[in-house]
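Working notes, structure below.
Removed from the display is one protein chain of the complex; every other protein chain stays in position.
A, B and C label the chains in the order they appear, each numbered from 1.
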Amino acid sequence: MSSVEDTPAYTKKDFMSDQTIKWCPGCGDYSILSQVQTVFAELGIPRHKFAIVSGIGCSSRFPYYMSTYGFHSIHGRAPTVATGLKLANPDLSVWVVTGDGDALSIGGNHFIHLLRRNVDLQVLMFNNRIYGLTKGQYSPTSESGKRTKSSPMGSVDRPFNPCGVALGADATFVARTVDIFVKEQRDVLLAAHQHKGSSFVEIWQNCSIFNDGAFKDWTEKKAREERILFVQHGQPLIYGAKDAQKGLVLQPNLTLKVIDVLTPEDRARVLVHDETNLVMATLLARMGDETMPTAMGVLYRVAHPVYEEGVHAQIEAARSKPGAADLKKAVYGGNTWKVEG
Amino acid sequence: MSSVEDTPAYTKKDFMSDQTIKWCPGCGDYSILSQVQTVFAELGIPRHKFAIVSGIGCSSRFPYYMSTYGFHSIHGRAPTVATGLKLANPDLSVWVVTGDGDALSIGGNHFIHLLRRNVDLQVLMFNNRIYGLTKGQYSPTSESGKRTKSSPMGSVDRPFNPCGVALGADATFVARTVDIFVKEQRDVLLAAHQHKGSSFVEIWQNCSIFNDGAFKDWTEKKAREERILFVQHGQPLIYGAKDAQKGLVLQPNLTLKVIDVLTPEDRARVLVHDETNLVMATLLARMGDETMPTAMGVLYRVAHPVYEEGVHAQIEAARSKPGAADLKKAVYGGNTWKVEG
Amino acid sequence: MHADASPGASSSARQVIDDVVVRFAGDSGDGMQLTGDQFTRTTAVHGNDLATFPDFPAEIRAPAGTLAGVSGFQIHFSSHDVHTPGDEPGVLIAMNPAALAANLRDLKRGGLIIVNTDKFTDRDFEKAGLQGNPLEDGSLDAFTVVPVQLSVLTKGAVEGLGLGAKETDRCKNFFALGMTYWLFGRDMGQTEAWIKSKFKAPFDDANLRALHAGFAYAETVELFHAGYEIPPARLAPGTYRNITGNQAVVLGLVTASQKSGRPLFLGAYPITPASDILHMLSVYKDFGVVTFQAEDEIAAAGATLGAAWGGAIAVTSTSGPGVALKGEALGLAVMTELPMVLIDVQRGGPSTGLPTKTEQSDLHIALYGRHGDAPAPVLAARSPGDCFDATLEAVRIAIQYMTPVILLTDGYLANGAEPWRLPDVDAIPAIPVHLATDPEGFLPYKRDPETLSRPWALPGTPGLEHRIGGLEKAKDTGNVSYDGVNHEAMSRLRQEKIERIARSLPAAEPEGDPDGLLVVSWGGTYGAVHTAVAQARKGGIRCAHLHLRWLNPLPPGLAEVLARYGQVLVPELNMGQLGPLLRARFALPIQSYTKIQGQPFKVSELLARIQIQASQA
Partner (left out) sequence: MHADASPGASSSARQVIDDVVVRFAGDSGDGMQLTGDQFTRTTAVHGNDLATFPDFPAEIRAPAGTLAGVSGFQIHFSSHDVHTPGDEPGVLIAMNPAALAANLRDLKRGGLIIVNTDKFTDRDFEKAGLQGNPLEDGSLDAFTVVPVQLSVLTKGAVEGLGLGAKETDRCKNFFALGMTYWLFGRDMGQTEAWIKSKFKAPFDDANLRALHAGFAYAETVELFHAGYEIPPARLAPGTYRNITGNQAVVLGLVTASQKSGRPLFLGAYPITPASDILHMLSVYKDFGVVTFQAEDEIAAAGATLGAAWGGAIAVTSTSGPGVALKGEALGLAVMTELPMVLIDVQRGGPSTGLPTKTEQSDLHIALYGRHGDAPAPVLAARSPGDCFDATLEAVRIAIQYMTPVILLTDGYLANGAEPWRLPDVDAIPAIPVHLATDPEGFLPYKRDPETLSRPWALPGTPGLEHRIGGLEKAKDTGNVSYDGVNHEAMSRLRQEKIERIARSLPAAEPEGDPDGLLVVSWGGTYGAVHTAVAQARKGGIRCAHLHLRWLNPLPPGLAEVLARYGQVLVPELNMGQLGPLLRARFALPIQSYTKIQGQPFKVSELLARIQIQASQA
């Protein structure tokens, strides 16, 4: 990366492109766009070093609205394009923007392989639990029984838990946030950027046309306190209104239970978040039935070697060998003979 | 399914086809074939009701050697063909046979979607941690650093944990076994068959040509006791020689530890396997570093609605409505008018 | 005579004309598709022949008021035969300046424009990228402009029903519809009934009021110089309905399932403009239809093949990039000789291209988009209603010849509508299905001597256990064979099987003159070419029209027909795909005429080209 001096002081505006935004009024994509523009301005990276790669979907129109390099590629294949780009130029700050259909339906395989390889880039998955661009079919994150154009009697599919899939695929960074949670989203985006390796961020996003209010039971002002747990490494898993705090404790049968946190003893019983523990992350990722809050924030973060660094380290090692990169030697090979004129 | 009376008493031989087997001498596929033939003979299902669907790979030659219906399809796509078949005819006993490359590399997406949907069939994944048929490249389950034709300096990829991927994708049945573990494999195959929904069975399989001995540190007579833990629902997680038993206990930081089981108190501390607990399954699936045994057997099993049953239930519900399936009405639609002659 | 809205007649005297093209245009949120659809239904019931063409943006809701957000619906209706949605609208209903600006260049000189002046503010001009008010700068001088305060008038009409401002404004399309009904003297009963069945109170009332107010306003204020009357067309006697191509495909599939006695399976992944096939078919569960929304197009195709193996009428539908993903599964279907149908609703390519526009550019991939020599039959539907017959035919051939079949439709056919004379459902012949059941002498690749097709032997059939797959098959046994001579024999058998389909096809039969210029079309351009040739002949040009339903195999007798004409012209909505193919097959100097603008041919364009061509003869 270039030195800090090179980097102009940006404002959010520097990351707005000249293209008219074509999302529907009220679409959650707007607020994510605004957050990303704000965060990009803070990262100290020159604008030309950003590359945003997307697939196809409403969410995947994202690159057009950012004044960085952008590639609106093919449905589901953004992780592949981003991997090739990052291998070709590890110096770039690469962000994949995708939707629940793009990442988890057609793109599921590239998604898990990207996470497995741990290429150093960020994946922002806008989860509106619907196919927006194709006008409202159920997606792999739609709840069972959902009635849509393609499921008039309700969908029979069970939904994926996106963070669960990512953890199953050995992701090294898994986080969850919400389009309209301005501050929390910002923190997660910053953390994702800082993480070396593939950072997966699920962003709940309201589709005002085809799945309006899908998240309102969690995101409405009042519900937030009751149904959302913002996790923080090293901090107890506590949520709820100031006067009615609740906490999570682990039961012997390896499940979680919600308790009222009234006394210091109660508090001591509450589990403490350890973002390096896969089991903790699994528990947190999969909460969400009626009785449990939904976890937001960085659920999992572990250090692992980064794919493109490994690739380029081998190249450097090979280059440093004596007699390396001798084209004539390579072309001639080991066994030659001469025919005299 | 047809009644028991219809079903002839089979022997293993009844499931052997007339095709010459073309696997290499010493290939682990032989012993799996033998087990499957044995188990099929016991299931009480008429031979013509079995359909085996495979992708491409050494393992995927499997259908040719079974005297049932068989479809050697396309690389990675067996789950899709099997899903279509099962939807078309839920009455069949459908088995997908696949390899680590077939299922987890090119076929990863179909694999996770199959498990998510919970189509009632069995997936037997022969994991030899290598691409056999294409002569020995590393696969998504090969250990990092593996030197192969395509990774002369060692592979940079991190491997998938197949059971971990399956759990991440909300599989309802996850088991692991080994080609040469005759009895244990049989038990797992029977359990997979009995499970309603998608049953995923990872079978460690020795590739005698390109990855010989990949599992010998676990499967050699002596090692078995020390490095393999056969799990059983409701039973404590204990392994090791009779006189030197070891057990697994859960630590407060949500990790497992091995203890010597010498006293009844020790025994009482040992975790008891609960195959319906996802966290337990995650812990078991992911053990395997030097200090821990590898878990074999049924790691996870939960009841969930079966995909094709849901699909056909909707059809039945629709059929039972008055005036259902009136072709003329359907073709004519709601708005017609007459033009007189 | 066309609806040129020439002044003259009073509102009470209706001018009788025989052919009109109307376009409704507004924002994506203005309900233009719905308005068009209602107008179409009423027009159909009135007895006109008609064709429609909706044209909407790729965005769900592009920013209101911009050119990108304009959604249009065109209807051509007439007292005689109609084969196209019309070249140039004679009437444009423009809900805002962007809709006006986007459509003006298509409008017929002298045509009538109804504009919603409430949306003609400076801010609206800016959003539409206009410098000033087109109503004032003389740019509409060539047209008759009828300015209406649509929003204000609608507000007045629905006042007192307790609607919010936004809700009130949403009713204005019904006001516009009411005006248009008056213009053409239409009975509103059909739309009234529809509104009542579709909307809850108070919205039913509001929309009805807007509708009636629009009608009354047109009448009362003598808005138009003339009202028009387009007498019913002399359509063939029978019962009719309006149908779009996607609807017809869906009904064709349901019918094919019923007529073959095999359950229907559709494996699909949503994609514009094919998605509606998935949507519309998913309501026919009472017919035992399984619709499988797969994780992608590859899975959809794979599941379809699996269902075919399992004995279903197995179909997969897609468009654009989805087609590119199905080649491998189709290749396997070719090798395993299983019956399946791929329905490709062509859209503007390449890559993501122009998702909501029409094109005929997938003929190449349909014919050649598989690795190796993998011949498959390809046919194309020619009109919305014909999609029904073409679908039945595709299924029939797939089963009879045990082969994947590719049916090409396109965005224009898929969303366009026309009156469709309902078939006598009982009289549609059965689709014969012969399932193998007898183990005696059964061989999975033993062929029918006539069709060369292999038996359909379903898993679950006692005694027929066998294995299939993508490796080359030995003759008869179907065992894996690496033998080169066998490979050649099997390759030629697969080819020959497809060629034999031609035996059952009707011979190529041009309509028109027996010599001169032959115009050869395929797919959705049928109507435009048909009309253009008819007009050319009226204009004294010796020419004929040959429409090809089958692209592979080509129909019998084609060589002779082509050779008979001095000139052959092949118009296509692509860069030239059928034309070269015919040259390749028949080594004749066949000419291509191509257009790739995401729009159907205009009759006038074709006519002009025919005239040029004829003048060079």
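Some observations on this one:
What we mean here is this: a contact is a pair of C-beta atoms (placed from the backbone, for glycine too) under 8 Å apart; a residue touches a chain by one contact, two chains touch by 3 or more.
Predicted model only: the values in this text are computed from it and were never measured.
Though it is not drawn, the left-out chain touches A, B, C in the full complex. Only one of B:28, B:70, B:90 or B:140 touches the absent chain when the whole complex is considered: B:140.
Across C:15, C:495 or C:611, the single residue that touches the chain missing here is C:495. With the whole complex as reference, residues 57-58, 68, 320-321, 323-325, 327-328, 331-332, 334-336, 348-357, 359, 361-362, 364-365, 367-375, 469-472, 482, 484-485, 487-488, 491-492, 494-495, 574-575, 580-581, 583-585, 587-590, 595-599 of chain C touch the missing chain. With the whole complex as reference, residues 20-25, 56, 58, 72, 74-76, 105-106, 108, 131-135, 137-138, 140, 149-153, 155, 157, 209-210 of chain B touch the missing chain. By the touch definition given at the top, chain A reaches the unshown chain through residues 17, 19, 46-51, 53, 56, 63-64, 67-74, 77, 79-89, 91-92, 109-110, 113, 311-312, 314-315, 317-319, 321, 324-325, 327-328, 330-333, 335-341.
Quick note on the criterion: only the chains that are shown with their structure count from here on.
Averaged C-alpha coordinates put the centre of chain A at 40 Å from the centre of chain C. We define each chain's centre as the mean of its Cα atoms; on that basis chain A and chain B are separated by 29 Å. In chain B, the positions touching at least two other chains are 109, 113, 311, 314, 317-318. Annotation for chain C: residues touching 2 or more other chains are 285, 295-296.
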